[in-house]
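For this view, one protein chain was removed and the others were kept in their places.
Presenting chain A:
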Amino acid sequence: MKRWKGSPCDVDSWVALPVLSDEQSQDVELVEVYAAPILDKKETSRLVRELNSLCPLSGLQHVKRVRPCSERPHTLEVLMCLVSDVPKMQVVSIDSLLPSGGINCNGLGEPFVVKVPARAPLTRPQFELASQHWPTSFHEDKQVTVALRGELFSHHQKERIHAYMASAVTAAREGGVAGMEAIGAVVVDPKTERIIAVGHDCRRKHPLHHAVMVVIDLVARSQGGGFYGFDSYPACRFTSASSVQTEAQIENGTQPYICTGYDLYVTREPCVMCAMALVHSRIGRVFYGVTSADGALGSKFKIHTQKDLNHRFEVYRGVLSRECEDLHSMDDHIKKDRGE
């Protein structure tokens, strides 16, 4: 299989966005906390120290104890305790919030209720939203931040990604012409920039031969295994591992195990079966074009982030989204012609 020669391609026509876990993508959840103004600034460090030992605000370590507020007469506000930790009361006073004698309340004003972020922010968008409610600390994962801006991949990387997905689109079209659903998939070894396998959906022939299942078996073929023959479909092909083995690999006699370290490019978001097949195959990363209704890498499930599973991987969506969307309409045309 020849390497794709990079003819000028419009890599600016799409953005690859990461498909993050629910924890990373959910809205900011808030929790009610009593706060009080610090009327005498000189008392601040003593108050914070005493409050920290008396009401440690467990589970809210990400929330800063004190916030500045410039628009009010007092300049600082301090968190007292969780609303849920004290019994409900009609009139709230400092004394009713804190055990008597536990703290010297000099310099504290009348308490009030504020909402603070219940969980530590995991992404910059979550951090920015959280900070609107109360100052919050944030341990930034720079890669996630850059990825969410759609700027993770360099121009060269985008060209490669574009080329691989273009191969998947071509395979999808060929599959569509052969009467299958127009879905294509390509497995690539990113270290050598080589295509290992190309395949398309074959479910007219076998109901479980979705494009991903086809390429997984083709990768197995490339390593001397494999169970099915897809030889009757010229667009389903593989490069045998021996011809792409690097010198180092030949030297120490190792072969890649299944899909470890490989990337998958697929025109449509994989279903549950295919997504789990990718977990079992130890895929490195997955790039897909468009989402699917029952998709398991973002839509219905996020199998790649599932905590209980023993392998997780990165997923990016939106690669060549327009071209992949067009395949969908090709599918609809074929179905219409068949009267489905």
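Assume a contact is a pair of C-beta atoms (placed from the backbone, for glycine too) under 8 Å apart; a residue touches a chain by one contact, two chains touch by 3 or more; residues count from 1.
Convention: contacts and distances are computed from a predicted model.
J.: The complex lacks one chain in this depiction; which UniProt name from "uracil phosphoribosyltransferase", "tRNA-specific adenosine deaminase 2", "Epithelial sodium channel subunit gamma" or "NEDD8-conjugating enzyme UBC12" does that chain carry?
T.: UniProt lists the chain left out of the view as "tRNA-specific adenosine deaminase 2".
J.: For the chain left off this view, which of A:Gly150, A:Pro190 or A:Gly226 is in contact with it?
T.: Considering all chains, including the one not shown, the answer is A:Gly226.
J.: Even though one chain is hidden, which residues of chain A still touch it in the full complex?
T.: Here the touching residues of chain A are 206-208, 213, 216-217, 220, 223-227, 252-254, 257-259, 271-273, 276-277, 279-282, 292-294, 300-301, 303, 306, 308-310.
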